[in-house]
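All protein chains but one are shown in place.
A and B label the chains in the order they appear, each numbered from 1.
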Amino acid sequence: MLAGEIINPTQEPDHRLRRLFLRVGVPVLAVILVVIVVVGISIRSYNATRNGILRLTQVILNSEQSRISQEVANYLRPATSDSILAIDMLSHIPIEYKRGMFYSYAMSSLRQVKQIQSFHIANDNGEFALVDRSNMQKDRVEIITLQPDNKGGQFLRESRTTQGKKLDQGLSPANAYDPRKREWYKNAVAAGELTWSAPYVVPSLKQLVITASIPFTDQNGLKNVFAVNISLNQLTSFLSSLHISKNSVALIMDRKGNIVASRDMLLKVEQPGWDPADNKIDPKVNPVLARAYDVFRVNGYGVHNIKINKTNYISIAAQLPKSAQNWVVMIVMPERDFSEFAVADGKQNLLFSLLVVALAAIMAGLLVWQGRKMEALGRSFRFIQELGRREVHALENISVKPEVFASDHEALIFSEELSRLTLARRVSIWRLIHHGQALLSEDVFDRENGTHSGGVEYSNIEIPDFFKLLDQSEIIQIDQADKDQRVQQFYLLFMQSIKSSKLLVVPIQGKKGVIGVILLEDSPFVHQTMHMIKIFASLISMRFEINEDYHDEQEMGSSTSGKDSGEPGISWLTQTMHEDILKHEKGNKDNYLIAPHVEHEGLKDFDPDKPLPDKIFPHVSVMNLIFSGNMDPQADLSEQQVENVEKLAVNLQEIANKYGLFYLKVMGGHIVAVAGCSKTFDPTAPVRLAHAALDIRSACIELIATTQSDSSFGIGIAVGPAMGTWLGKDPQVFNLWGPTVMRASLMAGMAREGGTIQVTESAYAFLRKDFLFRPRGSFFVPKVGVSRTFILAGRR
Amino acid sequence: MINSSNNKNLTSDRNDKTFNKTELNDQNVISSTQVQEAVKNPDKFVELVNRQEAELNQNYLSWRLKQADKASFPFFKKMEIIVVWSFLSFIHFIGKSVRSYCGFLLDVLGASYGVIIESFFLYNWRRTTRYEFVRILGQSLGGGLFSTVFTASLTGLAVVSQAVYWLGLTGLSKMTAPILVTVILRELSPIFVGMILLGRNGILSVAECSLLATGGQLRTYNSIGIDPFVTIVLPRAWAFTVSSFALGMIFGTVSLFTGYLVTFILGSIKTSIWSFYSDILFSMAAWDYVTIPLKFLISGFLIGIGSCITGMNAKEYDDPSTLLPKGFTRGIMLIMVVNVLFTLDF
Partner (left out) sequence: MIERTTLLEIQDAMPLFEESNLPPCTFNLKVMPGDCIIIECRDTVTSSAFADLCSGMIPLETGAVYFNNLDWGKLKEPRLSALRGRIGRITQKGSWIDMYPMSINILLPLLHHTKLDLKDITSEAMELCYDFDLPGIPIDSPRHLSSIDLARAACVRAFLGQPDLLLFEYPLENYAAELSVPFMTMLNNAQNRGAGIICFTRQLSIWSNYRQNVTQWMNLQERGLTVSGSYNVDV
């Protein structure tokens, strides 16, 4: 399986976006939909209300319009139907009663009808009479009669109360006043029917007046004209009093576009120089009215909608009765006067809708939140399920292999299952040996590579802080191992090779306290799997306890001879070694060409001057150590480094002497050690070499730990045939070569991690009695084919 | 070959109406001795079969002509048959080329859709895709920069100075800016930039992709789970899009600048460079700010896709001498289509 895959093909696609859409997008969409629906409904209902109101308004306005026409017609009635009645009377009564009749009609009309200003009567003879409302006092009437004389006539002016009581009387010159030359008279006679004058101002009264004059023939056959002056001021006030809506404007216009009456007419009338004949609507001052009038001229009478500057207006053009000169009543009002209600209603609706939307949004939010929670729950549920499945699986896997508790059997399954459970990058199981003075890695499992290794040994001297940590016998979790003081040394020695940072230390409790430790590196699921880790710790403890007796025996044996030296292993070695040699000597004493002790004391017998007895060695043990990782050209090239290496070399020499190695060579980053360079087989040679290899390894680890460099090394051991002789002349160099030498270097090259000692299958055969091994697997070796290799885990 | 002629034989036997044809075929049936000879000498056999097929065609024509005698207007019928017969190859040619271009346009549309859709998936922008995108972007921008600046200078020299000069003569110098926007920015620059991009990088893409297709690398790509569409077509299309836009902007700026420089030196323009540019900017309609970049973007995108598709659809027997001209004409067609469409609509 590829690590760090972008898309894991074995898993169904996660569809995160789709799920996100379902979980967040759908509620949001739903809220948006609700908003759209609410807004749509609001707009629709607003429009419906507005249209309804407008229809209603039109109905109202139509009735209002007829009411106004009626009112105006009523207003003008004294001049029309009433006058016709009067004329009819005047034309049918005898002449002598005519004047009296006129007076009494005028008097009663003035009393009863407010808008009437005055009555005139004149005939073809130039007789003229006038009944006028006094402009000085209320309830006063002036009766003016033209009395002709030579000087142009005189006006007899009588002042009376409206009740007819005579108050005073006076004469004033008439200045040749001839009613027959007046417009109202001439027009009426010419038309032969009721005629209206244009509105005009009576300056003395400050009144806008309109005159209706009707011609008639009296009993004598004389042509008479009866005229009524009606004040328009009253009409104007009537128009002002019309309150159809807040901002409505009403006016009466004639067919030429002149304003006959309007609300503000009175004010204008009082201004000097005002000409009623040229009283048109100014489109600049009043664009709405001008437009309404234009619309009326195009479309005729009726209710019209007009739009100016984005404001809707309703205009009504109502016809007045024909008697009233075909005047037009125009009413203009903004539409909002009526629809304001609808707007207010709409606003309220919208507010309610917003509340609904807010509620919907809250619900959607809750839904989203709930969905997330459910999903998290589902995830953790699945995780727990998966974990349980894996736990069961792990325990089952162990239960079908009871042999894992046997001492002579590998127990690789513990670390494998642990790493599968916890997903730790590396799981290592360590055993405390030498009475708790050293830690030996039983098994190190690297999950990424799927490889097992082990056999690394660290003593109390190397990592004292870590041992103190173990003494606490508690499970300890460390997040940054390279920074933590307690495990810093251990980090440099062990963890640095895979650059792990998290470390979980699980001590293995035995009968007499801590007997080992499980280390989990970079596990993301420590807390969830803690119980399983503890179970595993006790399982491993069982395995250790079962094997404890075996180890105890070994330790007892070694402690008898070498207790004071502090290095039980070595004294035990010398003992066994000598035993082995003695045993061997007993059987094959004669076959030795070079006695074992010779090799022990160095190269005495390998004097260059003496010819070598043999140049082929069938059973040489070769150890090869390869340092790697120092390829960085920027590496620290200090003298301190050189000194350290010098110390190491001295160390190595001591070790070589101690185990009587045949030779020890250093070439660049390679260290080659050879033992058993003899014609016949020396069974101690591989053992000595292996012991030396273990010592060399700890010496090198110490060096790396002190220099804190990132170099690592591997050691390979091979046993087999080799060729060798002295080469060159002055100086002569002894060199060994051949398949065994090559394979030792191959073994070293293939074991690059943290000082692993890898041995070939043949070496394993010689060493397995004295050392602990772990199979590494089968490897392809050139010319040999596939062969198995083993990791030297430690001394037995 | 033997099979097919036998089949013809069988079908005609069954069909009474084509009795004449059957007769003709019977004369042409390859005998068993011929087959035996053919095994010994296959080349000769192929020749024989070809000759017989040609005869068959000729005979078919004469048979049709004979049939025409029975029709109501035999002369016209014969004329029709002969005309149709002689135009067949021409019609075939027209139909083939039309179909191929239509097919290509549809391919480009489909691939564009695919590229746009796939670009939305983040997992498609992996390191390999990004690497190709950056590589092609650098190639097209870096490679096209000099050509663009050079062409733009020439265009500026020619168009801007001429426009400014002649418009000055006719007293329409106020119209300079709008005309320049129309001529250079809206019409010329997309075409020139498209040509530069196509010539420098589009053709390169055709060549590279065709090598991948004919060399079997595309299949290898697939076999190690790398989708060539995502790792080659997609990044190239976007890289071309970006560089087309960038080169277009450079083209516009540089051509206007040279034009200004020339007219300034000639003395027919007195305003400062900034007011010249600001005139240009003001005479651009708001819509121009959308369509001009869109032209660059879309034509770049289509050139990228078109050249990749042309290259990737290369068959084993294709070679550069047929592919590269094909890629070039197709690219030109795409540029023109984009420009014409934009001119029509906007």
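Everything below uses one rule, namely that a contact is a pair of C-beta atoms (placed from the backbone, for glycine too) under 8 Å apart; a residue touches a chain by one contact, two chains touch by 3 or more.
None of the values given here were measured: they were computed from a predicted structure.
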item	value
Chains still shown that are in contact with the chain withheld from the display	A, B
Per the touch definition above, residue among A:Gly4, A:Gly221 or A:Pro731 touching the missing chain	A:Gly4
Residue of B:Pro74, B:Gly103, B:Gly215 or B:Pro325 in touch with the missing chain, whole complex considered	B:Gly215
Sole contact to the chain not displayed, among B:Tyr60, B:Phe75, B:Tyr101 or B:Tyr123	B:Tyr123
Interface with the unshown chain - residue positions in subunit B	121, 123-124, 126-128, 131, 208, 211-212, 215-227, 231
Residues of subunit A (touch criterion as defined above) contacting the omitted chain	1-10, 13, 416, 420, 447, 449-450, 777-783, 785-786
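As a convention for this text, only the chains that are shown with their structure count from here on.
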item	value
Centroid spacing, where centroids are CA-atom means, of subunit A and subunit B in whole angstrom	43
Contact set on subunit A toward subunit B in their complex	6-7
Touching residues on subunit B, where the partner in the complex is subunit A	123, 126
